[in-house]
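One chain of protein is taken out of this complex; the other chains stay put.
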Amino acid sequence: MKRPSGRVADQLRPIRITRNYTKHAEGSVLVEFGDTKVICTVSVENGVPRFLKGQGQGWLTAEYGMLPRATGDRNQREASRGKQGGRTLEIQRLIGRSLRAALDMSKLGDITLYVDCDVIQADGGTRTASITGAMVALVDALKIIKKRGGLKGGDPIKQMIAAVSVGMYQGVPVLDLDYPEDSAAETDLNVVMTSSGGFIEVQGTAEGAPFQPEELNAMLALAQKGMNEIFALQQAALAD
Amino acid sequence: MKRPSGRVADQLRPIRITRNYTKHAEGSVLVEFGDTKVICTVSVENGVPRFLKGQGQGWLTAEYGMLPRATGDRNQREASRGKQGGRTLEIQRLIGRSLRAALDMSKLGDITLYVDCDVIQADGGTRTASITGAMVALVDALKIIKKRGGLKGGDPIKQMIAAVSVGMYQGVPVLDLDYPEDSAAETDLNVVMTSSGGFIEVQGTAEGAPFQPEELNAMLALAQKGMNEIFALQQAALAD
Amino acid sequence: MKRPSGRVADQLRPIRITRNYTKHAEGSVLVEFGDTKVICTVSVENGVPRFLKGQGQGWLTAEYGMLPRATGDRNQREASRGKQGGRTLEIQRLIGRSLRAALDMSKLGDITLYVDCDVIQADGGTRTASITGAMVALVDALKIIKKRGGLKGGDPIKQMIAAVSVGMYQGVPVLDLDYPEDSAAETDLNVVMTSSGGFIEVQGTAEGAPFQPEELNAMLALAQKGMNEIFALQQAALAD
Amino acid sequence: MKRPSGRVADQLRPIRITRNYTKHAEGSVLVEFGDTKVICTVSVENGVPRFLKGQGQGWLTAEYGMLPRATGDRNQREASRGKQGGRTLEIQRLIGRSLRAALDMSKLGDITLYVDCDVIQADGGTRTASITGAMVALVDALKIIKKRGGLKGGDPIKQMIAAVSVGMYQGVPVLDLDYPEDSAAETDLNVVMTSSGGFIEVQGTAEGAPFQPEELNAMLALAQKGMNEIFALQQAALAD
Amino acid sequence: MKRPSGRVADQLRPIRITRNYTKHAEGSVLVEFGDTKVICTVSVENGVPRFLKGQGQGWLTAEYGMLPRATGDRNQREASRGKQGGRTLEIQRLIGRSLRAALDMSKLGDITLYVDCDVIQADGGTRTASITGAMVALVDALKIIKKRGGLKGGDPIKQMIAAVSVGMYQGVPVLDLDYPEDSAAETDLNVVMTSSGGFIEVQGTAEGAPFQPEELNAMLALAQKGMNEIFALQQAALAD
Partner (left out) sequence: MKRPSGRVADQLRPIRITRNYTKHAEGSVLVEFGDTKVICTVSVENGVPRFLKGQGQGWLTAEYGMLPRATGDRNQREASRGKQGGRTLEIQRLIGRSLRAALDMSKLGDITLYVDCDVIQADGGTRTASITGAMVALVDALKIIKKRGGLKGGDPIKQMIAAVSVGMYQGVPVLDLDYPEDSAAETDLNVVMTSSGGFIEVQGTAEGAPFQPEELNAMLALAQKGMNEIFALQQAALAD
């Protein structure tokens, strides 16, 4: 088995996390997993959605988009089509759930955090890159909110989270699939974890043949290995 | 730990699969997992979507809906809201992918199968009940298509598939969550499998605390145990 | 003239009204006019629409839907099309107006009743079956609301209402058209009445040749005959 | 009983039918029933809807709209709301069905007629005025189509049709309700007829108390009386 | 160069402004620039949009529409398409901005003025006719609001505004383009001015070759000449 990129099976793509990428948002990160590039911003608004009113807690919601030509073929712009596709909604629900798992909502106060992940170039793994980058933007945004006098209840971050994809490619478990691998993989597994090794989300899909329990275990082990490196990269970015 | 329903941890709800439930569809099944009731129909139309034209294969697509008062509180009708919600799209994408994994598309010929799963009463596990029931409706629909002179290329069914949910409830892995469990579970894991024991989909979400690798393994084992019973129920229903 | 079903001209199809069909709704009825099957639920919500605020009266509104494969050919799901069709809106407006005629809104109090009529199998006459079944579900729902301590102003039901279709088929007035008759009838007339013999709605349409005043009278007489039987069936169902 | 307008019970409002009201359309009529003013145009396009392809017949379809301030209070513009309301769809379906009853579609050839009825001032009876005016515009449009070399199969007009509303107002049957009557009437009945006295549509709605069979008969007789006058006005307009 | 209409280069079409054209609106004008006919109404509602709440000022907003057969070929009705096109939105934004320039919002009080411009017949220049006619309807509406006891802060009209189009047609600057000129012009320039000679909007578009600074100046001079005549016509209409 030879990976299209020449990487070995358990090798991540070069990952870069650039903070303060745009100037207006409370948190703004450009995250790159190889050629996959996503702008992750975190914005703060007062108030919470109606279903949370008066419950003494904040909220976080996420939206995801791709520039029409982020991909090899141009996709119709969702704003002009008049609706977001199922894939988009599925991904933004995943990002939102994952980042909410990082927070103690009762410490946020009466605010809503909007996470926007916009893919400017896609080469596989946009949802896992989005989660990984948005976590860093979230840390930055909370620092700013605190500086402005918010977050009186203490630090709302319970745990760092990040995400990576793994898959079965030509019968071998591989880490961090790029687009050529992703489109040919037998199985695609997205894993969201905490820095202490717990799972937040595990989403595996057999694209061709079913995957066996031992393959699942091998992929999960590979994911854990990659996550350790990614958490170190997040920390390094935040230490700058 | 005591389950709200009084079931033991590895006990399924009573499952009933009623074939030929409505009269027009090529396949029509009422599937009941306890109080969860879903009408699954399979319809046949000539032709395939544009992206498959001329490739000598058929297609299967799925749609999912809930009657507005299938649930404890009434939900706004999606047709009157003017769009399907993210949860609906996510579930119908899952149903479609899962059932496509049962078929050899090249043997379908130039037809599209429409799977409609409509929940008339919800009590947890509607997506897994939908997949399980729709698989039976699919078998029936293919028999009718063959009787009408279609499916010249042989039987398109590669494998039976079914689905079940498992979860961590009060620290214990439990099988086939009903609504009271689902809304209180720490982790919710939906598993789609083949009758020969492979995984088609594994979707686990930590609702509260992260889940640990050993919990994941315990839940997967429980799912496998339940799936064996469900596959037997599918076979029994088809043998009638 | 021979009716496709073998019925005589003034004969209704077998009508069945099953109460408490689903478990969550305040009122829930499965109504069957032969092979036409509709789930009718009545749900209660606090508050009234904006245009009624502060006027000391309640409201009732209705929605209608068909499962995509309730019919011989599959119809596109309205939720996925993004809008309800003209036929759907026309029918749900008719159901709402008809049921409002059964109620004294000033006795409802500050609540809104949502009537949902969902056709799970269609064989002609879905709108008249919906009205007939929903009336029974409405009676049940009001009993529950009263039991919960609502309806302090007395019983809001002014009169029972029900509906039936009649038509000119091969030159003869016939009662309760099924689909084969409906699609071939020269005239289709839907009649909503009160149990004391008044008209709430009369909607007649010439599909081919115009209908003459004496034909209209013959059809109306037939409708009145059928309505007497239907009101008896409603009472019997409510007496169970 | 005194009508708000001072008219006697069986008196129509002044009706004016102005042909060639706008210059582009094949048929263009301004129809006025008192203060109700509707522009009715008929446009011709080649081809027929998909469901009629290859059947050797033409089609007619209708659309209805109201300028936002055609009424006493401004209504939100449907184009800006993003959808047509149920009332609009119901009316345009009625107009389309009614005018199709005037035509032998097999003589139209492979064309579609678009009827647009746009209310510029509303004072009750907009749907019946629309049908009455559009019938005249239809005659004009067919003359133009014939002049251009179409309609080789002979005159497609089978019969003239027109419409009027009647109702029970303060216990008395009255003809051609204006807005003050319409909003206070116990019963509102719209009648579409042919010039030879047949019914095309009869749509009666009890707004308050149910209406009795003898009231229905009285209203229908009144409608027939009014229709005779309206057919004469149509003929006079066409004779100019 | 010969204009299709036979007009000389600096000649306006016959312009007619008919006040009180429909009866319900506070201001209602039919404006005709030759064969271009637009109904302009101004409606008043209490309250202001959310972004202006509590700022002690009123608001004016405009909407624009065309009857489907106002033009040579029928356009699809925007209400039935489910959205307003880009051209419509662009024009109604222009009308709104232009009329707001006529008003001192702080003198309006807590009301919103809705301007509706609906084209019943189009022959070029519908946006400039709309602005010109709506200004007159605005004056009338404000008189009514004052009569009803509003506008306590004094007259909100700061200046009269009106609009006209100019263009380069066959190399010559011409005033007030009709449709045959508009569709063939090299440059189309819409100008909105105040009666004291200032510019509110200048929107010029090269349809073919770029236009040169001296051509722009010639067109602007022509516009100013035409505007003087139009302001006089507005005054004459208001003096009736």
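Each chain gets a letter, A, B, C, D and E, in the order it is written, and its residues are counted from 1.
Basically, a contact is a pair of C-beta atoms (placed from the backbone, for glycine too) under 8 Å apart; a residue touches a chain by one contact, two chains touch by 3 or more.
As the structure is a prediction and not an experimental result, all values here were calculated from the model.
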Worksheet, complete the sentence: Shown chains in contact with the undisplayed one are A, E
Worksheet, complete the sentence: The one residue from E:54, E:149, E:171 or E:213 touching the chain left out of view is E:213
Worksheet item: Considering the whole complex, which of A:6, A:49 or A:72 touches the chain not shown?
Response: A:72
Practice prompt. Using the definition of touch stated at the top, determine which of E:48, E:108, E:142 or E:193 touches the missing chain.
Written response: E:193
Worksheet item: Of the residues in chain A, which ones touch the absent chain?
Response: 22-25, 28, 35, 37, 39, 41, 43, 45, 63, 65, 67-72, 74, 77-84, 88, 114, 116, 118, 120-122
Worksheet, complete the sentence: Touching the unshown chain, chain E contributes residues 83, 86-87, 89-90, 92-93, 97, 101, 159, 189, 193-194, 196-206, 209-213, 216-217, 220, 224
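Throughout what follows, only the chains that are shown with their structure count from here on.
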Item to complete: Please give the intersection of the contact partners of chain C with those of chain D.
Response: none
Fill in: Label of the chain whose CA centroid is most distant from the centroid of chain D
A
Worksheet item: Taking each chain's centre as the mean of its CA atoms, how far is chain B from chain D in angstrom?
Response: 50
Discussion item. Between chain B and chain E, what distance separates the C-alpha centroids? Give it in angstrom.
Written reply: 58
Worksheet entry | Touching two or more other chains - residue numbers and ranges from chain E | 82-83
Worksheet item: Pairs of chains that touch, anyone?
Response: A-B, B-C, C-D, D-E
